[in-house]
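Here's the structure we're looking at; comments come further down.
All protein chains of the complex are present and in place, except for one that has been dropped.
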Amino acid sequence: MQLRKWLVEPEFRIERDPEKCIQCGVCVRQCANDVHEYDEEEEVVYSDSTNCVSCHRCATLCPTDAISIRPFPLEFRPNAVWTASTLRNLYKQADIGGVLLTGMGNDQDQPMYWDRMLLNASQVTNPSIDPLREPMELLTYIGRKPDSVQFERIAGQPRMTTQLEPQLQLQVPVMFAAMSYGSISYNASVALAQAAQQVGTFANTGEGGLHKDLREYADHMIVQVASGRFGVDSDYLNTGAAVEIKIGQGAKPGIGGHLPGEKVDAAISATRMIPEGTDALSPAPHHDIYSIEDLRQLIYAIKEAVCYSKPILVKIAAVHNVSAIASGCVRAGADVLVIDGYRGGTGAAPTMVRNNVGIPIEFALAAVDSRLREEGIRHQASLIASGGIRCSADVAKAIALGADAVNIGTAALVAMGCHLCQKCYTGKCNWGIATQDPYLTKRLNPNIATRRLVSLLESWALEIKELMGGMGINAVESLRGNREHLRGLGLTNRELQILGIKAAGE
Amino acid sequence: MKRIKINEQHCIGCRLCEIHCLVQHSKSKKIIKAFREERESIVPGIHVEESGYVSFALQCRHCEDAPCIEACMTGAMYRDPETEAVICDQDRCVGCWMCVMVCPVAAIRRGPEDQVASKCDLCMEAEIPVCVVNCPNEALVYEDDAVR
Partner (left out) sequence: MNTPSCGGPPGKSMNRRDRGKDIGGCAISGIMAENGELFSGELVMRSIANMRERANGLGGGYAAYGIYPQHKDHYALHVMYESGQDQQTTEQIIQQNCLIHEAEPIPTHPLHVIKQRPLLHRYFVTVKPEQLERYYDLSEDDIMANIVMTINTDVSGGFVFSSGKNMGIFKGVGYPEDIGQFFRVDEYDAYIWIAHGRYPTNTTGWWGGAHPFGLLEWSVVHNGEISSYGINRRYLANFGYYCTLQTDTEVIAYIFDLLLRKHDLPLEVACMAMAPPFWAEIERMAPEQRELARTIRTVYGGALLNGPFSVVVGHSTGMIGFNDRIKLRPMVAARHEDRLYIASEEAAITEICPKPDVTWHAQGGVPIVGKLKNGAEDSAVAQVAG
């Protein structure tokens, strides 16, 4: 039935400026969705907007800027309840059935709490510090810390007896979030690994295993163990700088990863240790973790496997009672706790789950940090905030709320060229990031992508230093958990209380 | 000498190199005007070869021992003493196509007008060849031989 054709209008309209178009055909060659077509008879390029995802690949490469892409001008009859996206979803489901899928993070118009918190600066009573002229320190160690340092006195001379447990050293308190080889292309994986190494931070394999050619970057890679255990063996665990147990992910708490068989080519099959062409379906839970004591067993099984030489991270999605869960994870032996808020990205998630499950990272982070401090165990694990960190100010605010560092996924992909068309799950990423099609993956030159990622992290580092200097702080540990430097804007008393900050003007 | 190096693993087949080569060798050097008025009269000195997802942009290699110079009967094909680039003097070219016949990489093409040979001149008027500047994926790199 051809219902779809006349029920769902295109989402976007491509406008080609005939004054500017030179019929060069670059757009035709760049679109994996076959939106543009060159008519040889008429020597004209035509565009069919129906399949356009507004990824801007054609418009970006058009040498004459002849292409504009706008939301399709035919609007649905205005209705505050039955919005355009709701109607579209209904039409789509009625037509093709099944679960609505989407990619990237939650794009709904829910409040951004980062934007409702403001940072402080020094005036008169203490001086701000100029990062261009004076040292400004961002160095951060991630891992379990003892509550105190012990000394023995030999002939009156003190000698330190404490030896720190394994730590990860970050030059910038920003790491790359877990993104698996499979969900993203090999070139994208290489770029993340190279950039992490150059900047002195860490990339994360996600649940896709570690490609053998990426092992040279392993000292800057965190290797992940997820419920599907793809690519996990003793060698894998011992190769990475740290091991992360993924319990959940902000974009789809309670759901496992899903890589369709079409994406599982020879290299991915070898890396994930599964047959070529088979679906890589991670179970929703770890089937050996049905409760907290099971997590403890897995943490210690991995610690045994790596001879206690690496920190173990546990990544959980920010859900309602996140602080109690976090406390349990720390007591179960996690050295680092990664909390992924509901705005976290993904290669594929059911739309309803992505948009409706979980809580904002701002609240989760504040609640967890406060809870761990109340219990006197905050030093036992580092805290990583993840999911919707967009800029250096978000990083500074996250650290002030209590994070040791943050993870960025979407921001890193955008640095590599991603335009957030949210069609990662189709495997037709025109920017060569979320695809395994060799015609498309070539589009991401890993050297360019690395350079851009390094540039991003370095500029964020400069900006964080500027913000810290303004506050009169010259070491990041004095910003960490320092909520005195945050004030809320337009927040309710209850929200301020959960965030543990005062209102602007207080 | 400085040559254009081809990194075929990064070539995405967009053909922006061809487009900008054409513009650079037009009279106006303005992209829209060049395409409107001179599209038929210029053959770019660079050409993207494609097979499946493998592609690369081929242009004159400016061989050290260039057969085209040997084969040219009018002396139109010569080596620029300054840049060491192999150049075709269009005023002297008679369109015999011997150069096209002997070129080992098929980088010389017939020009549509005047029947003179068209080939890469390394953009003598630009500091860096425009195909290199405009390659969006750094599949073309302009570098010294020594670097190789």
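So that you can tell them apart, the chains are marked A and B in the order they are listed, and the count of residues begins at 1 in each.
Please note the rule applied: a residue touches a chain if its C-beta (ideal position, glycine included) is under 8 Å from a C-beta of that chain, and two chains touch if they have at least 3 such contacts.
Model, not experiment: these values are computed from the prediction.
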item: Which displayed chains the hidden chain touches across the whole complex; value: A
item: Among A:Val8, A:Cys21, A:Leu101 or A:Ala475, the residue in touch with the chain that has been omitted; value: A:Ala475
item: Absent-chain contact - pick from A:Ser68, A:Gln110 or A:Thr162; value: A:Thr162
item: Option touching the unshown chain, where A:Val44, A:Ala94, A:Val149 or A:Ala301 are the choices; value: A:Val149
item: Missing-chain contacts mapped onto subunit A; value: 122, 124-127, 129, 134-135, 137, 139, 141, 145-149, 151, 158, 160, 162, 164, 167, 373-374, 376, 378-379, 400, 471-475, 477-485, 497, 500, 506
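One rule holds for everything that comes next: only the chains that are shown with their structure count from here on.
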item: Gap in Å, rounded to a whole number, between the CA centres of subunit B and subunit A; value: 44
item: Subunit A-touching residues of subunit B, taken from the complex the two chains share; value: 9-16, 19-20, 31-32, 35-36, 39, 52-53, 134, 136-139
item: Subunit B partner contacts - residues on subunit A that touch it in the complex; value: 19-20, 22-26, 29-30, 61, 63-64, 432, 437-439, 442-443, 445, 447-448
